[in-house]
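Omission of a single protein chain aside, the complex is shown with its protein chains in their original locations.
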Amino acid sequence: MLKIYNGGLNVADILKAWYEEESLSNYGAFIPFIGTIRDEDGIDGLSFDIYEPILEKWFKEWQEKAKAKNAIIKMAHSRGDVLLHQSSYIAAVFSPKRRVALEFIDEFVEDFKASAPIWKYDLKNGQRIYALDRSTAIKGSGLLA
Amino acid sequence: MLKIYNGGLNVADILKAWYEEESLSNYGAFIPFIGTIRDEDGIDGLSFDIYEPILEKWFKEWQEKAKAKNAIIKMAHSRGDVLLHQSSYIAAVFSPKRRVALEFIDEFVEDFKASAPIWKYDLKNGQRIYALDRSTAIKGSGLLA
Amino acid sequence: MIRVEFLGPIQKDALELEINNLSELATILQETPEMREWLENSAIAVNDTLVSTLDFPLKDGDKVSMLPPVCGG
Partner (left out) sequence: MIRVEFLGPIQKDALELEINNLSELATILQETPEMREWLENSAIAVNDTLVSTLDFPLKDGDKVSMLPPVCGG
C-alpha cells in the first residue's frame, strides 16, 4: 500500500485506517514511522516532487523483502507543499514478531531516504529552494559524468 | 506519559491523542510500537499483572535517557484480560531527528521486554496460565537462591 | 517488621518478618518448599528499588518484593 497525497497527511486517519485494515491479520507488531516538518532555518514549510513510476518500483521491491519475512509495509507521502508541523511521510511495518518489525522499519526508512525518487524544497520568502545540501545522490550516480 | 488501561487499548484514539499532544513540539520523527495479541497456541487471549511502583521508576529512568537525547517517550499498557487481535502495548518515541528515534524505540522496547515488572498469562480453556516459557528473568535474579 | 511481597504469578501471601538483611530472608525462603522454583529466577527489590547484594541492610518498615520472570507487551 503506497499512497501519495497532495499536501500534509492526516496522520490520525491514516494510522487508524492501517491499523483497522490489519486488525485480523494476526500481526503481533505494528511500527509506523511518522515524519513531520520541523520549524528550523526560517522555513515556512517544505515542498516535494515525486517521480511515481520509479517510486512504485522501489516500493514493490520492499514489499517483496517484507513478504520474505512474513511482514507487510505501507507508506504514505505528500506531494507539493507541506507547512510547518504538518506531516509529510508515514511508513509502517506489520510483522508477526517484534524483532523483524524493529529491524525492518529502520532498514526501510533509511533506504527510503537514500533511494526514493523524491525531491525536497524549502519554502522560504515565497521561494521554492531545492534542498541540495540535505539530499543524497542515488547509488550509481555520476554515470554520465 | 505512562498510562495503564483495564483491558485492550484503543490504539487509534491513543495514537491520535499522542500525535496531537506533540503537534507543536517540533519533533521531526514519531515512532510508535504497537503490540497486538496473536491468535496462536489455541489461546483465547492474554492477561497481564503489573506492579506499578517499579514500572513507574523504570519508566522515569527511560524518560531521563530520552531527555538526554532531546527526545520524549510515551507508553500505554493493558492490565487484566486482552482478547485475540486486541492490542495490549503501545510505546512511542518523539525526537527531532530520525536516527535517534529509530535507535531509541528499539532499545526502549527491548529493555521493556526484559525489565518491566509485568507478568503475562495465557487465557486458555477458562484458565489463566503464567507464560513462564516466554518470560525473562530480570537482570540480577537469583539473589536469594 | 519487614514486609515481604510476592508479585505476579507467585501464589503466596505477603510475610511480615523480623529480619535485618536479605541473607536472613534467603535462609527463610530456602526452607519454604513452594518457594524453591522461584528463588533462582526472581529479582529482589527493597522499597521498590532493585537490589543486587545480600548484604543489603533492612530497617523496620521496609518492603521487600520478589519479582519472577517478566513478559510485558
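Each chain carries a letter (A, B and C) given by its place in the written order, and its residues are counted from 1.
Note that a contact is a pair of C-beta atoms (placed from the backbone, for glycine too) under 8 Å apart; a residue touches a chain by one contact, two chains touch by 3 or more.
Keep in mind that what you see is a predicted model, and the values were worked out from it rather than measured.
Asks: As a test of the contact rule: which chains in view would the missing one touch?
Replies: A
Asks: Of the residues A:Tyr27, A:Trp62, A:Tyr89 or A:Phe104, which one touches the chain left out of the display?
Replies: Only one listed residue reaches the unshown chain, and that is A:Tyr89.
Asks: Which chain A residues would touch the chain omitted from the figure, given the whole complex?
Replies: Residues touching the hidden chain, for chain A, are 35, 48-51, 53-54, 57, 77, 88-89, 109, 112-121, 130-132, 134-145.
Assume only the chains that are shown with their structure count from here on.
Asks: Distance from the CA centroid of chain A to that of chain B, rounded to the nearest Å?
Replies: One centre to the other, that is 25 Å.
Asks: Multi-chain contacts in chain A: which residues touch at least two other chains?
Replies: Within chain A, the residues that touch at least two other chains are 98.
Asks: Can you pull out the residues of chain C that are in contact with at least two other chains?
Replies: In chain C, the residues touching two or more other chains are 73.
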